[in-house]
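Read through the structure below, which is laid out as structure tokens, and then see the notes.
Missing here is one protein chain; the remaining ones are kept as they sit in the complex.
By letter and in written order, the chains are A, B and C; residue numbering begins at 1 in each of them.
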Amino acid sequence: MLHIYCPHCGEYREEEEFHCAGQAHIARPLEPEACSDQEWGEYLFFRKNPRGLHHELWVHAAGCRKFFNMTRDTQSYEIKEVYKIGEQPSVVAE
Amino acid sequence: MTQQNRLTSGGRIDRSTPLTFTYNGKQYKGFKGDTLASAMLANGIDVVARSFKYSRPRGIVACGAEEPNAVLQLGATEATQVPNVRATQQELFDGLVSASTNGWPSVDTDVMGMIGKMGGNMMPPGFYYKTFMFPESLWDTYESMIRKAAGIGRAPKEKDPDTYDAINQHCDVMIVGAGPAGLAAALTAARGGARVIIADEQNEFGGSLLNSTEQLDGKPATEWVRAVVEELSTYDDVLLLPRSTVNGYHDHNFLTIHERRTDHLADIAPVNTVRQRMHRVRAKWVVLATGAHERPLVYANNDVPGCMITGAVSAYINRYGVVPGNELVVMTTNDYGYQAALDWADAGRKVVAIVDTREAAVGDRTEAARQRGLNIISGSAVIEVQGTKRVTGVSVAGLSASGAKVIGSVTKLKADTVATSGGWSPVIHLSCHTGSRPVWSDSVVGFLPGPTVQKQLTAGGINGQYETAVALQEGLDAGQKALAEVGLAVADVVLPEAKTLKVAAPMSLFHIPHLKPTSQAPKQFVDYQTDVTAAGIEIACREGFEAIEHVKRYTAMGFGTDQGKLGNINGMAVAAKALNKTIPETGTTVFRPNYTPIAFGAIIGRNAGALFEPERYTAMHKWHVEQGAMFEDVGQWKRPWYYPQKGESMQQSLNRECMAVRNAVGILDASTLGKIDVQGKDAREFLGRVYSNAWAKLAIGKCRYGLMCGEDGMVFDDGVTACLGENHFVMTTTTGGAAHVYEWLEIYHQTEWPELEVYFNTVTDHWSTATITGPNSRKLLEELTDFDVSNDNFRYMDWKQITVAGVPARVFRISFTGELSFEINVQANYGMAVWEKLIEAGAKYGLTPYGTETMHVLRAEKGFIIAGQDTDGSVHPYDLGMGWCVSNQKPFSYIGKRGMNRSDCTRANRKQLVGLKTKDPKQVIPEGSAAVLDPNGPKPLEIQGHISSSYWSETLGHSIAMGFIKGGLDKMGETVYYPLGDGTVIEAEICSPIFFDPKGERQNV
Amino acid sequence: MQKYSGFGLFKHSLTHHENWQRVWRNPTPKKKYDVIIIGGGGHGLATAYYLAKEHGITNVAVLEKGHLGGGNACRNTTIVRSNYLWDESAALYEHSMQLWEGLAQELNYNVMFSQRGVYHTCHTLQDMRSNERLVAANRLQGIDNEMVDAEQLQKEIPSLDCSKNARYPIMGASVQRRAGNARHDAVAWGYARAADALGVDLIQSCEVIDMEISDGKITGVKTKQYGVLKADRVGCVVAGNSGVLAKMAGFELPVESHPLQALVSEPIKPFLDTVVMSNHVHGYMSQSDKGDLVIGAGIDGWVGYGQRGSYGIIEHTIQAIVEMFPCTSRVRMNRQWGGIVDACPDASPIISETPIKNLFFNCGWGTGGFKGTPGSGNLFAHTLADGKPHPIAEPFSIQRFHTGALIDEHGAAGVAH
């Protein structure tokens, strides 16, 4: 069970209050019509899925209902940091 | 029965409180403070089980969680049966009823035992895989035979009468184990002002100190224990949990503690108390002071009742005042084994010999034994045991220095008990749970906790430190370290004086050789419960199962309910020897939760029966119940499904409800629909981006239907949104989709378009919605409002803020039935009041309550879809024939636009939603039926599509259906076939899904 | 290959089982193979076996970084069934089902395939609709699957609570009677033994650390223990590592790897002789021939390679089990563990060519890989032999995630299994 620091509430909460919304920093193409089927497919479905550091999007669903980013090691499950939407991570996955 | 093995004094039992218990139908006596196992030994019960594979008689080997044999069925009544209870961990209570689980006709005289003797050689590891294959047809028979032999205890047949619960705990320091190390750590942390939880699986704190005659500060060690426990219980922030096993160590220092609150009192928990409780602990730091398990040695016939481990023998004598025999032979590879002989002698019974596999080991304990004049045979081993249901004697022979070979002659000694010690294995289970791999230590001759990312400290036996003085010191150090880590000052603790004994080096020996090669020697058991022998492990290795995981799986070693606490290391040693590798080379075992088994009930706590999952109710729920409504589960909601009247079949109810709506007026509780309040100057823009259709021109006071698609273009929800003000809208969603839609809006707002000025708020629970629909609905409404609800003043797709039945309301003139309809929304606190007024006033207009089923029929007559029923995540608006609900003029590329233009989404022959009219109007196509063009073709037949909605329409006097057909929109009038399970085929014609009032006149009147 | 039989067993018992042959060799790898299969799990071993047996390609190596069958092959809950919704998947899983039937005899290794039936219970009208749709589709696909009502279900499974007072009363169930369980380890070992006997090199403790790729074409792999091994074609079958190997080859997959947990009770006397799964209350259970209740838990919602998940999932799963089987409340949970499942967005696998020539991937089986083992291996072998997908495998290409031709089996895949 992960113990997650909510950057909006400013304290640690149990994983049960959150849920993961997948890989972070996937921006919606500004001009979808300009995307090929291939590009749109990659935006929709293709993911980094790394063994190691990963940037994820989480939401404090049962708490403040705000989304935020998390940098987590997918092997050891260590959470390196959490940061708000629009912010950049200080620990970056390769 | 007399307790022939009970000492007249000593131990921690209360001889003034005798208890009666039953084992296999016979009554026995024990004392308060006994475990079931100690009481059984006191009564001289030797055979407690028959082994799983060979059905050999088995006796009690150990005195704790590591016991592999004494696994019994408990329970005085059917409902309170508990399978697989370890007698060594079950406290005795008056009236306890227990039974052995295998053996026919009885555990003492068992027919299978004969077969075990004869067929034993036919059952090498993996024998299942090598046989029972021919003929193929007989496998089912073979399997049913195999299953007859399966299992240990049995599940009750009745519902569990007990309750359980879970409680969330938070602390600075979680200490696992209340032996000397754990208590020292707890005392230190507590004095330092930390929030502490200390848990121990036993009924009282003290750990190893309870089993010995050791002294601290010149007094019995248990006095120090009492003092420490007394002090700890004075701190508000210290939680003491006896009878509580820390069973799982999960990520980020989350631990689960299984507390048995009443299992020591009775079969069934006292009224208003829970039988067991799970503590879900989040600890800043964890101190593992879990101690160590003694390893038995592996020798021929080492499973005969009377073969035990030395620590257990000492524990039964010192803690329970029970000597489990008369003539003891000890075999040991280390000094600690001597203690059992000393305690046995102190108890006044005969020590036949101490067989030490080492040459001339000199430590304080060995010397004590010598001074006592005990017969010590060095450089030798017990290579075989005689006896079947109880040890009758042993064969002792000299060993080569390495312990690999038997040398010299064999002497036979008479004895009824053999206690062995192959050294100790640190209890590292918890440290492995979070993925940390243990590390082998040659000096400890065991695995130690490996590196971990958890905030974890260890102290005492788990570090291979078995001297009390060292354990105390390590406990104190761990306590101080934890204090520092959580930012508290060093605590002032003085440890008691413990005598440190000199210990000679242990010998690294696990498997005692026999005169014959292992494959031919009498069985030498490694894992008692799964009947894994040294020979079996050698076979596995010989066959090429070389990875330790392969060995374990092929032989089933460690797969018992004790999870190999006694046997695993020995097994790895035997495998290593067979493969000419070292133990670390052979590989490590990884332990997983649970440390010891936990009742399902304890894991689920209160979330059972009525509290398994919430039932969500609307403000009018009580009324529906009183009307005898049948309910449909929609998400967590209970929605009225239909309202049967006396003697009505379901279809009759539906026909009545449908006709009432078409000819008079019906009323539906629509409160469960999701409602989201949308405010802000960009609300309109936002709607345009999340819906497929246009919103720019929706005027204040108007409503509009919208389709919501994913980025893949597939429809996932729909609903009506009303414009309440220039910057104010209220959106409705499907009942099941509400939460998802709300999060959908938030994620796009928060992550993609934060610049848009809009706020979303869920108001589903705030509004109660009563929908009145049918030709008489206006008349009914007129009675309850003085607002002019005429068609001129209140148009179709308008909403008005008026007063209904004296309650301020938002009324939406929208229709899901095709009839003139008004959806009356009032604050839920007044929902029932308005509902009851409507019912009262409606009587004269034939007002009829209807449920979700009738709603489905009525909307299907109109060809309206239900998201989730007529969509399945694979259809876009055009597939649904709802191109009219898509606006490609919008400047912004709304969610779904690009997706529904991918090549596969625009190809010909996609499955499209159409109506289906059966040739025989009376036939209703079962929902889910699949369409084919030629029902007589060869299988697999190409499926053209499926029926998503299908009903009998009383209004139209024939069946109606909606379904998907490849290229269906271009196939109007063509025929498709629906082959049914009974072999019949329904023929249907493809038509428009709008069966009733195609021009939509009725809703506009 | 040493023939296994009851008689053989007896014969060996006379010589104290000292003469059993090795089940497989421990060869040192050659420098060059026709085909290298990365991944010595069930699917990889089956692929090797069918390559040798059906395509006569025996110059094959299976590279396994740990020990054979040590991944999901030995961590799953062993359910085998073929009642999937869409024609494409039905064809795939039924192909597999037909290979299961008779597999023990073919491999001369008892994989204990037990066709004890698999029930999907329905607790809501929506459940009923989707199962009726499934049953209707399967019927036309030539796959056995039928509906039973609650009353009949109660007769067939007495320990299941089919009463009206459950939170979500059971309304009925679909049952595929040909479905059931098999012994997971035995499947991997049986394929390994048979492949080895046909000349396939099974290389354990051999980790692939890079791919030898030049102008868009793969020529071999670099291993930690044996350096570069050349191959004409490389097949990657590494559930739980697909993303990692794809990254070595320089592309991403429409796959995410999630923890999937499972658990067993202590062994108890058999009371459940079939498999019951509920998508709605989200739990499923069978009872092994040893007596353990084998229970599959859900997937964690985040990427995780640690072979462990969150405790909350265990709690929810057991809640569902006790809700369905109230008599298990006093039964005790013995052990839990976790695997890594590679999940595709449409809950269907990938058996496909890749952007790299001669490199093929077989992955994304999500929670349903075990049942697919024979079919997956059989079709992937065909793909590796021909250099292009078998017709049944064609729809399962990576391209479908670009065109949009997904095969959405979330309904049929249901609970994690």
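Simple rule for what comes next: contacts are C-beta pairs under 8 Å (C-beta built on N, C-alpha and C of every residue); 3 or more make two chains touch, one makes a residue touch a chain.
One rule holds in what follows: contacts and distances are computed from a predicted model.
Set against the options "Simple sugar transport system ATP-binding protein", "Branched-chain amino acid ABC transporter permease", "NADH-quinone oxidoreductase subunit M" or "Sarcosine oxidase subunit gamma", the UniProt name belonging to the omitted chain is "Sarcosine oxidase subunit gamma".
Across the complete structure, the visible chains that the omitted chain touches are A, B. When the whole complex is considered, the residue among B:599, B:832, B:880 or B:965 that touches the unshown chain is B:832. Across the entire complex, the residue among B:13, B:415, B:509 or B:807 in touch with the chain not shown is B:807.
Set against the missing chain, the residues B:27, B:109, B:168 or B:790 yield one that touches it, B:168.
Where chain A meets the chain that is not shown, the touching residues are 8-11, 13-14, 16-17, 62-66.
Annotation for chain B: contacts to the undisplayed chain at residues 163, 165-170, 195, 237, 272-274, 280, 282, 605-607, 610-611, 613-619, 621-622, 637, 677, 679-681, 700, 724-728, 757, 759, 761, 763-768, 785-787, 800-803, 806-808, 810, 826-833.
Definition applied: only the chains that are shown with their structure count from here on.
Among the residues of chain B, those in touch with two or more other chains are 250-251, 254, 435, 712, 899, 902-903.
Residues of chain C found to touch two or more other chains are 306, 308, 310-311, 402-404. On the side of chain B, the complex with chain C involves touching residues 80-84, 121-122, 124, 127-134, 136, 139-140, 143, 146-147, 150-160, 162, 166, 248, 250-251, 254, 256, 280, 433-435, 519-520, 535, 539, 542-547, 549-550, 553-554, 556, 559, 561, 563, 592-594, 597-601, 603-605, 607-610, 612-613, 615, 632-634, 712-713, 868-869, 872-874, 899, 902-905, 926-930, 932, 939-943, 946, 948, 978-979, 981. Of all residues in chain C, those touching chain A in their complex are 241-244, 247, 252-257, 301-306, 308, 310-312, 345, 401-404. On chain A, the positions that touch chain B within their shared complex are 1-3, 14, 21, 27-29, 31-33, 35, 37, 40-41, 43-44, 57, 59, 61, 65-67, 76-79, 85-86.
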